[in-house]
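Accompanying notes for the structure given below.
All protein chains of the complex are present and in place, except for one that has been dropped.
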Amino acid sequence: MNLSLTAAFYIVLSAIITNNYVLSKFLGICPFLGVSKKLDNAMGMSVAVIIVMVVATAVTWPIQHYLLDPRGIGYMQTIVFILVIAALVQLIEIFLKKYIPGLHKALGIYLPLITTNCAVLGVCVLNIDNEFSFVQSLLNSFGSGVGFMLAMFLFAGVRSKIETNDYPESFKGIASTLVAASITSLCFLGFSGMLEKIFGM
Amino acid sequence: MADMHKDLIVSAAPHVVSPADTASIMRDVVIALIPALAVSTYVFGFGAIFLTAVCVIACVFFEWAARKILKRENTIGDWSAIVTGVILAFNLPVNIPKWMAVVGCFIAIVVVKQLFGGLGQNFANPAIVGRITLFIGFATPMTNWVITDRMSQAIINYSGPDAVAGATPLAINAAGGQLPSNLEMFLGTINGSMGEVSTVALLIGGIYLVIRKVISPAIPVSFLATVAVLSLVMGFDPIFQLCAGGVMLGAIFMATDYVTSPITTPGRIIFGIGCGVFTMLIRSYASYPEGVSFAILLMNILTPHIDRITRSKLNGVAKGGAKA
Partner (left out) sequence: MKKSKLSILTNGIIRENPVLVLVLGTCPTLAISTQAINGIGMGLSVLVVLTCSNIIISALKRIIPDTVRIPCYIVVIATFVTIVQLFLKAYVPALDKALGVYIPLIVVNCIILGRAEAFASKNSVIDSALDGIGMGIGYTLTATVMACIRELLGSGTIFGATVTAGTITPFTIMVMAPGGFFVFGCLIALVNKLTKGRVRAKRQNKCMGCPGAAFCSKVEEGGCEE
C-alpha cells in the first residue's frame, strides 16, 4: 500500500476534473438536474454525497475483499453493496440526528435521496473494478464526491442565471436544462490529458 | 431583485435600452474587427473574406429563421448575429469545409442563443461554444492549417517547402521547433485560426473599442497581464505567449461579451485573471495546444458566481452602471 503523495493527488484530481462523475461518466444525473436550482441545496446535497461516498467505500471495500471474494461469492456484490449503502445512510442519519443536530437539519432531506443516487453505488463498484487499494479507493471516492460538488456548484450558477429566461415553448423545463448541461460539460473536455502531464503518469 | 429601483428597467443583461443601442455597439465591434480581417486576407488570401461571409450569412439566416419559427420579433437588425458570425469565422482555419462552419453557426446562434431565449439570455458566448464544439467534433479539419508564401519563413521551413498543411506556432513550440520571430508573431504572418494571427490588428480594434467605450479594459488587461505573468513564472517568453494562438482575439472580443461576463469591475478582473490562469494551464499541460476558448467558457459558467460575490459588496451601484 505504498502510495506516493503525487499518486494520491493524481487520483483525487482526476476524479474531480477529467473523470468527473456527473459531466463525463453520467453518474448522479438525477440530483444534478433535480437539486441544482438553488446553490444552498446543491451544496447541501453535495456534502451529503461526499460523506456517504467515503463512508460507503470504507465499508464496501473490506466486505468485497475480506468477505465476498474469499468465499467465491464476488457476484453478490450488487445486492450486498446496495443494502450496505441503504443501511449506512440510515445509520448516518441517526448518528447526525443524535450528535450533530445542526448538520442533520442542514443535510436531513438529502440523505434519504442518496441511497438511490447511482454515483454512490457506482463509485463503490468502480473502486473494485479498477482494482484500487483501500487507500486509493478512499481517495477516489473523496475525489468523486468533490467532483460531484464541483459540477453542482457550476451548474447551480448557470441555472440561477437562466431560470427566468424566455425559452421557446418546447424547450421550457427539463429540455433547456439538459442543453445547458451539455454546454457546461463542454468546458471539462478542455482539461483532458492535463493531469497525466502534470503528474507524469 | 425586489429592492430594484423603480426607475430602472428590469431585464436580463446586457440591459440594453433599445435595439438601436445594441446595433450601434455591435457595429463598432464589426468595425474593430476589420483590421484583423485585412491582415488575414493579406496572409491567407481571399479565402479569409469568403469564410467570413459564409459565417455571417449563415448566422444571420439562422437568427432570422429561429425567430421566425418561434414566432418572435425579428432581431437581425441588432447586428449581434453578424458579430457572432465574424468572430466565429475568425476562430476557424481558413480552409475548413464550409458546411462545418455552417454547423458551428447553427450551434452558436440556435443552440446557444435562441434556445435560451435570444440575445441577453445565453449564459455562454455563442462563438466560443461554436468553436469548441467544432474543435472537438471535427478535430482533424479544425487543426488543418494551411501554409501560404506570405508567412514567416520559420513556419514554412518547419513543415517543409512542399507541405500544404503546417503547424501553428503553439504546436511548433510544443514540439520544440524553430519559432517565428516575435515581430512576425506580432504582425501576424503566421498560421492559425483565420482571424487570430495578427496581434497588432486585434490590438488596434481593441483600442478602438475602449476609446468608443464599447468595452471596459478590465477584462482584456487582466487576462493579458495574467498570461504574461504566468509565462514569466513558468519560464516561457511572455511576448510569444501573448501573440500566439487566440489570446488576443479571446481577450478583446470574446471574453468581453457583456452577456456572459461579470457586471462589476472587480468581477471583471477576477474573470480576466481566471481566463489567463486556465489558458496557461491548458496550454502548458493539457492535450490541446490552445486553451483560450475553454478558459473563457469556464469563466462564462462561473460568471453568475462571480457576480453573486462581487455584487453583494457593491449592491445597487453595479446594476445600473452596466453597459447600455
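Worth pointing out:
We just call them A and B in the order they show up, numbering each chain from 1.
In the analysis below, a contact is a pair of C-beta atoms (placed from the backbone, for glycine too) under 8 Å apart; a residue touches a chain by one contact, two chains touch by 3 or more.
Everything numeric here is computed off the predicted structure, so don't read it as measured data.
Taking every chain of the complex into account, the omitted one touches A, B.
Of the candidate positions B:Ile49, B:Ala65 or B:Val103, contact with the hidden chain is made by B:Val103. Looking at A:Leu3, A:Cys30 or A:Leu91, the residue that reaches the missing chain in the full complex is A:Cys30. From the options A:Met43, A:Val59 or A:Met76, the residue with contact to the chain not on display is A:Met76.
Residue-level contact of chain B with the missing chain is found at 97, 100, 103, 111, 133, 136-141. Residues of chain A in contact with the chain left out of this view: 23-31, 33-35, 37-38, 41, 75-79, 81-83, 86, 109-110, 112-118, 121-122, 125-126, 129, 168-179, 181-183, 185-186, 188-189.
In the analysis below, only the chains that are shown with their structure count from here on.
Across the complex, chain B is touched by residues 153-154, 157-158, 160-162, 164-168, 171, 176, 179-180, 183-184, 186-187, 189-195, 197-198 of chain A.
Only residues 12, 70, 111-112, 114-118, 121, 123-124, 129, 132-133, 136, 278, 281-282, 285-288, 291, 293-295, 297-298, 301-305, 308 of chain B touch chain A when the two sit together in their complex.
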